[in-house]
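To keep things clear, I will list the structure first and then write my remarks on it.
The other protein chains are all here in position, but one chain of the complex has been omitted.
Order as written gives the chain letters A, B and C; numbering starts at 1 within each chain.
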Amino acid sequence: MSTMTSPADGAKPIDVAAATAKLLGATSGNMVTYLQSCVHCGQCAAACHFYQATKDPRHTPALKLRPMLKAHRAKSSPLAWIGLAPALTERDLRETEDLIFDTCTMCGRCTQVCPMGIDVASIVQISRQAYAAAGLGPSDLMAAADASRDKGSPLGLTPEKLEERIEWLADENEVDIPLDKAKADVLLTVSSIETMKYPSSIVAMAKLMNHAGVNWTFSSKGYESTNFGYLAGNTSVARVMIERIVAATAATGAKTVVIPECGHAFGVMRYAAANILGRPLPFEVRHITEYLADLKRQGRLRLKPMADAFTYHDPCQISRRGGATADARYLLDGFATDFREMSPTGNFNWCCGGGGGVQAMGRAADVRHKVFKIKMDQVEATGANTLISACSNCRLTMDESKAHYHWPHEIGSLVEILADHLDDTARPAAAAE
Amino acid sequence: MREDKTLAQALESRGVSRRAFLKYASYVATLMALPPSASRVIAEELAKARRQSVIWLSFQECTGCTESITRSMSPTLEDLIFDFISLDYHHTLQAVSGAAAEHARTEAMKANKGKYIVVVDGSVPLKDGGVYSTIAGITNLDMLKETAKDAFAVVSVGTCAAFGGIPHANPNPTGAVAISEIITDKPVVNIPGCPPIPEAMTGTLAYLLSFGKLPELDAKGRPLAFFGETIHDRCYRRPFYERGMFANSFDDEGARKGWCLYKVGCKGPIAYNACATLKWNGGASFPIQSGHGCLGCSEPGFWDKGGFYEPLAAATAKLDIGVGAAAVAGVAAGAAAAELMRRKKSAAVDAANSKKKDG
Amino acid sequence: MRSHDAADCCADAVTGLAEAVLSEIADLLDQFAASGAQSSIDLSGLPMTDADREKLAQRLGRGEVQATLDVAGQTDVWETQYAGVWWVRHFGGNGQVISEEIAITHVPAILLTHREDARAAAERLRKACEVLEATTAADQSSAERDSIHA
Partner (left out) sequence: MDLLDFARGPALQIGLYVFAFGVAFRLASLLLLPRLKDLSAARKGAPGAVVASGREIIRRMWPQSVYAEATRFTTINGYIFHLGLAIIVFLGTPHILFLKGLIGVSWPGLPTNIINGVAVITFLSLIAALVHRLQSPVLKAISTANDYITWLVTMLPVATGLLAISHLGWRYETLLAVHILSIAVFLIWFPFGKLMHAFLIFLSRGTTGAHLAHRGAQL
């Protein structure tokens, strides 16, 4: 069944049949509806940051439906019987590889503008599975997926390293960071980016949780919520990553799993996980901004006002595609006295350019930098010096580009500024428990 | 029978002046939409012409065409045409009958060989050897061929002769055909209509007499002068059409107010004829003026165009059982395709699973 | 009949064709005056409503000459108040207008006596004279006879 072809240039062989089979396996009414609905109006280009940054028509999101449409047609259309629906070729896959991986963050802006309402992101997600099955995809993304499976985290954060880190952070910052607590209401997870690059974010989350008197813990059985299996199109790795968190939650008896500042981690765990496992999750999944907003609503979060001017970058998977846009504003309301919305903002905010694993693709760095110019313009228009996000992946993407351009603005994290302004003089909520 | 005297001389003796020719000529020029300057030429040519021998053959018809051309009781200018022609054979109008009548026909053919005009009303049945219509034991087909052989031109009068007409309507039991399907070796003018407008017949004959040739014809062999525009083009109710004011039935407000009859089946837009301008019965009225839509009787197959009261825009195609069947077949085929896809999907998933197990 | 109201309603419509015809007439009259070129306009061929025709007739008015001919039905001819512009209206046998034209000319052709007609007329007149002479001669001789007898 598998027809492996080896190109003469010695590149690794591409298994077109495997890609087609993967697509067939993912066939659903939803997918086929999207594939067949595009009217080629081209409006999605205007919404895509990759097109906006490069003005290259190749980056029109509508084109990202093409390979899968072709494969599907070749397998389903009566036209195929009379030879009018050619099969997907190796060349098709090679030529479009970068469209499916490097230049799509699955941010969903194109879906917003699409008059047909086509969810291009979901087709890209299926396409990634097919391309990965064929042996395509950026090696660093694939490696990150493998590392997730083998070491527990894409950046090699093994359970041992996690324990070391937590110990060190707790000591360094004089904060209580529970790990593998036997019984907890809340299982907090990490994104390896935070652990490795922004450890202060872990400390901030711990401070906030402790401040509100939450019975929470990290777990060495399941801690990494960033799912590079999902982003790489490797469903089996995606499943392993989810199962680890499910097991860890079960072990502590937690009813709530809190996802840290990572957009795709939230999107996958909150919405994709149950569908990948094929069963509903036995616990609720909250993003840290949602969870903190819950605490604020319960009166358990007491903050000192913050006067610094700043603006907020909405992570796509949390705002536009996550439904938690309002919670970030709720947290800032009454706390940040000089909060400035950028334009467009909220559900319409531009993507950082690094979502969907693009951040992890070294070869996509150039285009990411180009995309970041959009963000720079947005921020500069607000007059604020500081750019805050609730996603460490966005933050890393933006930090890298900031360095590339020597952009003089500050880039920070929502949980960190909240933790920095905790009012610990009175802790009625904690006292009450 | 052709006479040696010119028409002018013949009429002169009856005290008819050249002014009458001039007046008749200006009438014909108007009818045929010729430039006013042509009327002097017509007048001169007519005056010089000799009486034209005409042999009138009636086949599968209802005599309505003859009624139409002879409808007038008092002699009028239009009737001058009968002074211009010598109707040598017309079995309804001529006094003699039987062998004498047929003799008159053959005599006229002999005497005016190559110069006489054959006027035909009625279609010719071809089925079963043409037995469905015979005259003096001769089938219409044979008589037409024989008579037309030495004619100068053939004029098909009425829709039956021009296009097969009502005898030709589905299922055409006699195998009726138009004259032009039989006479292919000489000019044939079609003056359709059920019946044709008398002026269209007399005008065409006058033109033939004056100019010795056929007037300009359209693709269906009809003189453009009478059949160049549709009823709709010249209909006095056209402004109502433009304004979207229609009668929805024959007894509603719109019908009483004389609004456009398009919706109740008027075929005016595709009927080429001069009824709206020449009108009928001495200019008294025409069907639309009398409150009925045009049937399009001057068009081929007018009997079989999906009902006189069906609007022109309505398709003769129907949302019939076949369309339902096509939809059902489509659903069935679609279901099969979906099922096929479902199986391909399961097979792909199973293959992936077994591969994983093997791996 | 109601349906005729509709016909009347539309026949009443003024389309502006009268003005167009008037300016055409003016052009043709210029040419006639300059070069003697005669011409005519066939009104029956124009899609004029009754109201249009009425308006045109009013504008042109009636001039010095009017004639009525009895030729296979009536024909009315009149010069309009613009010299050289003639209105010729032919009626059929049943009083219906069968043809109508504006002639820009010295005299409409239909008014002119055709030479052939004159020749025929002369012949007839000659015959009539002969008959008259014959009868006069006969009368004379009988009168003479009478006077002799008297």
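Throughout what follows, a contact is a pair of C-beta atoms (placed from the backbone, for glycine too) under 8 Å apart; a residue touches a chain by one contact, two chains touch by 3 or more.
Everything numeric in this text was worked out from a predicted model, so none of it was measured.
Enquirer: Which shown chains does the hidden chain touch?
Expert: Across the whole assembly, the hidden chain touches A, B.
Enquirer: Looking beyond the chains shown, say which of A:A87, A:V113, A:V175 or A:A250 touches the absent one.
Expert: Checking each option in A:A87, A:V113, A:V175 or A:A250, the one touching the absent chain turns out to be A:V113.
Enquirer: Can you work out which residue in A:R244, A:R320, A:H369 or A:K402 touches the chain that's missing from view?
Expert: Within the whole complex, the residue contacting the unshown chain is A:R320.
Enquirer: Have a look at A:L63, A:L162, A:I202 or A:L396 and name the one touching the chain we're not showing.
Expert: Among A:L63, A:L162, A:I202 or A:L396, only A:L63 touches the chain that is not shown.
Enquirer: Which of A:K75, A:R270, A:K296 or A:R329 touches the chain that is not shown?
Expert: A:R270
Enquirer: To test your reading of the contact rule: which positions on subunit A touch the chain that is missing from view?
Expert: Residues in contact with the chain left out: 27-30, 32-34, 36-37, 39-43, 45-47, 51, 57-58, 60, 62-63, 76, 108, 111-113, 115-119, 122, 270-275, 277-281, 284-285, 320-325, 344, 347-348.
Enquirer: Contacts of subunit B with the missing chain: which residues?
Expert: Missing-chain contacts on subunit B: residues 230, 232-233, 241-246, 262-263, 269-270, 272, 300-301, 304-306, 310-320, 322-324, 326-335, 337-339, 341-342, 345.
As a convention for this text, only the chains that are shown with their structure count from here on.
Enquirer: Mapping chain-to-chain touches, which pattern fits: line, ring, star, complete or other?
Expert: Contact pattern: an open line, chains touching in sequence.
Enquirer: From subunit A, which chain is the farthest off, judged by mean CA positions?
Expert: C
Enquirer: Counting only Cα atoms for the centres, state how far subunit A is from subunit B in Å.
Expert: The computed centroid separation for subunit A versus subunit B comes out at 78 Å.
Enquirer: How big is the gap, in whole Å, between where the Cα atoms of subunit B centre and where those of subunit C centre?
Expert: Each chain reduced to its C-alpha mean, subunit B and subunit C end up 35 Å apart.
Enquirer: For subunit A, which residues count as touching subunit B in their complex?
Expert: Interface residues on subunit A, with respect to subunit B: 1, 21-22, 24-27, 32, 75-76, 78, 236.
Enquirer: Over in the complex, which subunit B residues touch subunit A? Could you list them?
Expert: Subunit B reaches subunit A through residues 337, 340-342, 344-345, 347-349, 351-352, 356.
Enquirer: Provide the residue numbers of subunit B that touch subunit C in the complex, in ascending order.
Expert: 8, 12, 16-20, 22-24, 26-27, 29-30, 33, 35-37, 40, 47, 72, 74-80, 234, 236-237, 239-240, 256-259, 282-283, 289-291
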